[in-house]
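Sharing a structure here in structure tokens format.
Only a single protein chain was left out; the remaining protein chains are all shown in position.
Here is subunit A:
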Amino acid sequence: MTKQVQQLDRVIIRFAGDSGDGMQLTGDRFTAETAQFGNDLSTLPNFPAEIRAPAGTLPGVSSFQLHFADHDILTPGDAPNVLVAMNPAALKANIGDLPRGADIIANTDEFTKRNLQKVGYPGNPLEDDSLKEWRLHAVPLTSLTVRALDGFDISKKDAERAKNMFALGLLSWMYNRPTEGTIKFLESKFARKPEIAKANIAAFQAGWNYGETTESFSVSYEIKPATLAPGVYRNISGNQALSYGLIAGAVQAKLPLFLGSYPITPASDILHELSKHKRFGIRTFQAEDEIAGVAAALGASFGGSLGVTTTSGPGVALKAETVGLAVTTELPLIVVDVQRAGPSTGMPTKTEQTDLLMAMYGRNGESPVPVLAPATPSDCFTMAVEAARIAVKYRTPVMLLSDGYLANGSEPWRIPEVSELPDITAPFTTEPNGEDGTYLPFKRDPETLARPWAVPGTPGLEHRIGGIEKADGTGNISYDPDNHDRMVRLRQAKIDGIDVPDLTVDDPGGDARVLVLGWGSTYGPIAAAARRVRAAGHKVAQAHLRHLNPLPANTGEVLRSYDKVLLPEINLGQLAMLLRARFLVDVISYNRVRGLPFKAEELAAVIGEVIESD
């Protein structure tokens, strides 16, 4: 049978199934094949907090969305072109996001009476005409897999479990993906169980062959590689990029990295990743609680390490007092907050930008800290290096605000050459800096206002620091009112004076009257929305803040040079409040707090409304 090959410029696929169906793995593999092929891509995993919610139920649905294209793209896509539904729950949970005409590949074997009842389907939607507005491919994925694996020395259960590889094979055929990587991956993943490895590879190949031979699939698609900037690329998630950035920061600062951390979703993967790289001299410490995590990191910083703690919002709340201690003792420290939906436990696996004000102000006293926020998964690398630079140069704790969307999402990353990375060394103090050979731990660098950093083991510089207010210069305990006022202002001035690059504005025509501003993970959807608005013939300028404290020096000037400033945030207007207070600019907020990233279409509509109003 000759199959038709159709050219597409981009596709959005969503794999959805029970949390035990291996959808994240399937999505990861399809992503790897797609990256290998050279498309630009962006991913959005979406999974329940429950490790194994009851099988076949709506809360147990786990999904993975992948957007790939022959040109550079910015988001994991608003609406899927293809939904792979491994069971009725996956269909029901995702059909609402599926535009009419999209493809549905449904695993008919799981559409049993019992499974349909579990999610409240009165009849079988694959058999009535309720899905007639979509292109339905009803495929008995499980039984086809089991049949393909007939003759393998594995249990029926193991055979059934390989159905995700069958689905991956089918999709790989549909989109002409390279397969060697997945075969190699399966061989290595199941190296200790060669029969399981062979069975999974066989299921994967059977899926491919099924696509090629069955009449149900008459078309396959080709999406040409994207033309990205020259360089060596890899696909990387935000948490992995952030981990690598922390390692790079320590290497570039020539300091051993010490991570004190307590497991918490969605930050734990950074702890896992860093614990694998001890040969960089990295010490990882899984503490008894969030407080001990940051406290140990600060203790290590006192001893001359680059202390780091990684957590999510609830953990930041617990660490606040210790971060305050780091502020007043003026020691380097990196606090990574992978934000998640709150308040309290909130929705641990869902994303939000609601910790900005906590990062800025969530401590007692005047306690300024630099706050940074990466814009994309791969930008987590750059901003982690930047956090290390600021922490070391200015002897200060730094808050790095990632979020669940960045942490788990992935994109191709042009790997930087090590020689492109900044040298961020800031040597320890080894000689007395006061009169008569004394050491003044709070005598500041006149330019940066940073204090010297003399670590234990340095003869002649023995000194004491602590949480009690210190006399300017000597660091001795001081309750002097004027000294306190001076120290409060010095600590603030040090943070205010951090060298931060200017805010750049993307305004192709140079005469837009509306600026859409963002920070953190909203970069992709905002930029994609701006493209749509421009493609529709309107003018909009875009700017994105990655330094939130201090803000770039030209921020006020940029804001004031537009008639209107629109600021979408996945919170109730936290940055908007800061900008209004600081610059007296009437920022227009757009806020949705659904635990999900914005959609480009949604933001394009909002930008359009702002452009058209009055």
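Everything that follows uses one rule, which is that a residue touches a chain if its C-beta (ideal position, glycine included) is under 8 Å from a C-beta of that chain, and two chains touch if they have at least 3 such contacts; residues count from 1.
The rule we apply is simple: contacts and distances are computed from a predicted model.
Missing chain, UniProt protein name: "2-oxoglutarate ferredoxin oxidoreductase subunit beta", from among "2-oxoglutarate ferredoxin oxidoreductase subunit beta", "Acyl carrier protein", "(2Fe-2S)-binding protein" or "ABC transporter permease".
Among A:Asp97, A:Glu212 or A:Glu321, only A:Glu321 touches the chain left out of the display.
Within the full complex, the residue among A:Ile12, A:Leu171, A:Ile334 or A:Leu461 touching the omitted chain is A:Leu461. Note on the undisplayed chain: of the listed residues A:Ala162, A:Val251, A:Ile270 or A:Val514, the one touching it is A:Val251.
Screening A:Ser305, A:Thr354 or A:Ser521 for touch with the missing chain picks out A:Ser305. Hidden from this view is one chain, which touches subunit A at 32, 35-36, 38, 181, 227-235, 244, 247-248, 251, 256, 258, 260, 277-283, 285, 287-289, 291-292, 295-305, 307, 321-322, 324-325, 329, 415-418, 421, 456-468, 476-477.
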